[in-house]
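Note that this complex is displayed minus one protein chain, with the remaining chains in position.
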Amino acid sequence: MIGPIISSGIISPAWDNLFAVILGMGFGFALEASGFSSSRKIVGTFFGYDFVVVKVFFTAAIVASLGLLYLSYLGLVDFSLLYIQPTFLTSAIVGGVIMGIGFAMGGFCPGTSLCATAIGRIDGLVFFGGMFLGVFLFSESFSLFENMYYSGSQGAKMINSVFGISPELFTFILVLAAIGMFIGASWVQKKVKKVEY
Amino acid sequence: MKKINNDGSFYLNPYFGGVILGTVLLLSFYISGRGLGASGAVKNSVAATVNVIAPQHVEHSAYYSQFAGGDKKPMSNWLVFEVLGVLAGAFLSGLIFNRLKIKVDHSPKITERRRLLFALGGGLIFGFGSQLARGCTSGAALSGMAVLSLGGYITMIAIFGTAFGAAWLFRKNWI
Partner (left out) sequence: MERKYTILAILLVVLALGLVVLPKNNERKEIDPKVLLNGVAERSRYLSVDQITHRIIENDPTLMLIDLRPAEQFKTFALPGAINLHPDSLLTQSGTDLLGQPGKDKVLYGNSDLIPEKAWLVCSRYSVNRLYIMKGGMNDWFNTIIKIKPATGTPSSTDLDLISFRNAARQFFVGSGETAITTAAPVQKEKVPVIRKAPSASAGGGC
């Protein structure tokens, strides 16, 4: 079967939402089981006592990238039909910086706050609620940021094209870099003062 | 693979967890042609709520009108269903690993109230930023990285780079 399955019409689009639930369950389970429902565990990366975020995040990205590239090579996935996050330079950076502040402040991101909420953590629920306010605030003040929102559009640009190399080569380099990060993370974690969490 | 942490709870080996997460992500692309996400569901919910209260406002808003108003159904959206799944999956995991407990997770050095205030503020700021960047760590960063999207990588670097510095500013809350 050639993916994306829904787009190629092998399974009717009505099933799409059902799959969304199932995939979401896998997502939520994997996150919670890895410890992403604890804000103190998440921010451990920034203080050196728990690098679970780095390890899970980059392993997942690598597995997915390698998987997609292999499937594409084998003709099992049509890469041109996949949704590639479009690049809007200015808003990607500014939005990312703002999110970084919110991340460090609240110790969560939307997905992990949901996991925390699901197991009863009130701070997760409050964070998620705060997000609603933040989104509302943005939507209402959109006209102030409209120009920034649409500026620097590069379309669905892929990062390997910035360096002029193939996606496969980029992923290879990424794998090497990630392994380096994992080794570094383990080393730092051993050296850092133990934190009770 | 067994790893007991300070709070006595069992967590999966992070690399194993990463492989599972990566596989789910891969399946998501293979089945639906898109990655996972979270902040999009919040965006749609806000738009749907505002639409119920003030439909004219939604129609005339340059932002809301993109996904709500008229006969658009923001709540009948892939991400909203996925988010419901996330809640269910996380609950299941919490159930299995005996982590279900209603409490406020906070450093012993600060009060519950302070933690909740910062969680609210952090969420608000994060929510704002996620709209500007058209995604969050799951949707823009993680899923974007899976397809080697430039925007995804940029956002990921911006989030984590900033968070490193900002965490130091807020360190009293954490360590």
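A few remarks follow.
Each chain carries a letter (A and B) given by its place in the written order, and its residues are counted from 1.
The rule is simple: contacts are C-beta pairs under 8 Å (C-beta built on N, C-alpha and C of every residue); 3 or more make two chains touch, one makes a residue touch a chain.
Bear in mind the structure is a predicted one, so any value in this text is a computation, not a measurement.
Set against the missing chain, the residues A:V56, A:L82 or A:M131 yield one that touches it, A:L82.
In the full complex, chain A touches the omitted chain through residues 4, 6-7, 62, 66, 69-70, 73, 75, 78-86, 146, 150, 153-158, 166, 168-169, 171-172, 174-176, 179, 182.
The working rule: only the chains that are shown with their structure count from here on.
Chain A and chain B, compared by their mean Cα positions, are separated by 8 Å.
By the touch rule above, chain B contacts chain A in their complex via residues 5-7, 9, 11-12, 14-15, 17-36, 38-39, 41-43, 45-47, 50, 61-64, 76, 78-79, 81-94, 96-97, 99-108, 115-116, 118-171, 174-175.
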